[in-house]
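A single protein chain has been removed from this complex, and every other one stays in its place.
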Amino acid sequence: MEALRVEGLSKDFGGVHALSDVSFSVKAGERLVIIGPNGAGKTTLFNLINGQLRPTSGRIYFFGQDITTVATHRRTQLGQGRSFQTISLFPNITVIDNTLIALHGTKRSRFQMFRSTKEYKHLLASAREMLTAVALWEKRDDLVQALGYGEQRRLEVTLSLASEPKLLLLDEPSSGLTSAESADITDMIRNLGKDITVLLVAHDIDLVFGVAERIIVLHYGQVIADGTPGEIEADPRVKEIYMGIEENEGNATAS
Amino acid sequence: MDFFVLNLLNGISFGMLLFLIASGMSIVMGLMGIVNLAHGALYMVGAYVGWTIAVHYGLNFGLAIFLGGLSAGLVGLMMERAFLRRLYKQPNEQVLLTFGFVYILTNLCIWIWGGGPRLAFTAPGLSGLIQLGGMSYPITRIAIAISGVVVAIVLWWLQDKTRFGAMIRAGMDHKEMTMGLGINLERVFMFTFFLAAFIAGIAGVIGAQLLGAYSGLSIDTLLFALIVVIVGGMGSVQGALLGAILIGIIDAFGRAMFPEFSMFTMYLVMIIILMARPKGLLGRRA
Partner (left out) sequence: MGIARLKETIKQPWREQLIRFAPYIVGGVILILLPAVLPLYLRSIWTKFVIFAIFAMSYDLIYGYTGLLSLGHAAYFGAGGYAAAVLMFHYGIDLLWIGVPFGILIAALTAAAFGPIALRVSGMYFLLITFALGQLLYSIAWNVKWLSKPGMQGIAGLSRPELGIPGFSWSTISFYYFVLVIFLICFFLIYRITNSPFGYALRGIREAEPRMRSLGYNTWLHKYIVYIISGAFAGLAGILFVYYNNMIVPAHLAVGTSFLPMVMVIIGGSGTLLGPVIGSLVVIFVEYFASLFTPERWPLILGAIFVIAIMYARGGISIHLSRLWKRISYRYGSIKS
């Protein structure tokens, strides 16, 4: 079963070709990592898959369904979940409320106007589970803006799981984290069940090789290589670009 | 034919005044992302100061224009430095703040100059009519149109031909990159805001020949400025000019043909453009 298939995807911004003729597919349950230098088009690709952008040409299939022009919120209803490269939480709201908002997202209750959010016992239980797993339950009544960066990152990734997605899109989930925190994220992703397909954009080599069953390399908006971690490591073209990634490690990321 | 030509001339001359009013606001919106709702109030300050110099003290009209512009410019500068700058990352609050200033400035002017009827004035030597191919036309309107053209040329030159203009355009297109290139965007902002206010002030004096000086100017000119900027697009001199002339002409013919509904037409045009092409016809902001 194909969780995701992308065919001939291109995205132009004025004269800039952010993505050119990108094609690949992801099997259900697979862990696919996308790497490439800054500006290679990785986040653009995510924005196309998740619906923030429409492609200039090409098609996107999600579990066999053509979702190329489907709105983002519908894609989430269909089973996508996404975390963002720049932390995208609700800063003036408490951790627990952030989580509850995320949990209501795919439930009919999101239109409910008369019952209090705190009344949904089963969602409160889910929130407790989720937050405890990332050691944030004690801080549940703190405002998100009071959390440290690492804690916010953990919450960022956790929230993307709230909708129980079939396909999880993680955009640089360890960006800005210490190696210890990064290792935690890596473990978290490795512990996700096989009923979730994971598509990951990452720069951190430990994270990449710790999670990947397959790697795709993007460069200037095109797919340069697509194969197992072993194949990618051995690929001479990738080595050239790979050296570039190592040198650029530590710079602000922007793809 | 006469009807058509007369209204066309009225439209163009009023349009040039609108350009004077709106050009500064457009550039500030495009560059700083600030909707300066107090822009009309700055125009009003210029008009009142101009009246004081030209009529109350009977001094040179050119001096009145300069001082009108200067006082508006200084008020604008104070707004930017003391208040707006502190709210750098909060665009909502900035807009609200400018609206607070509308109330403050309007009421201050009423306090100083009284809330009475319009103070009218005309530059000496510019009153009267001129013969244009069988038709008589007020010289003041022609003078306004010419001033508008002069300012338009100066601004266009500033925008396209000077380094400062390049910095403004770069700042509009990509703020972070511009700052990264070592350009002191803060200073550019400050000067641009002052310039916009200055132009509003001289517009106030020049336009007073048509509109006079009264406290309602702050809202009345704001309305027009917003419509011009929406239609023409924010951030460019060309946009402000195109929008201003279009609106001036629509207004002139509207008033001549359906006088009660002229403002209604304005707002309708504004809404249609906002829906179909929010960036305006020649808008520039990224």
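Letters A and B name the chains as they come in the text, with residue numbers starting at 1 for each one.
Assume contacts are C-beta pairs under 8 Å (C-beta built on N, C-alpha and C of every residue); 3 or more make two chains touch, one makes a residue touch a chain.
In this text, all values refer to a predicted model and were calculated from it rather than measured experimentally.
Think of the hidden chain as still there; on chain A it touches residues 50-52, 71-73, 76-77, 80-82, 84, 88-93, 97, 100-102, 104-107, 109-117, 119-120, 159-160, 162-163. Residues of chain B in contact with the chain left out of this view: 29, 33, 35, 83, 86-87, 91-93, 95-97, 99-104, 106-108, 110-111, 115, 219, 223, 226-227, 230, 260-261, 263-264, 267-268, 270-271, 274-275, 278.
In this text, only the chains that are shown with their structure count from here on.
Look at where the CA atoms of chain A average out and do the same for chain B: the two points lie 47 Å apart.
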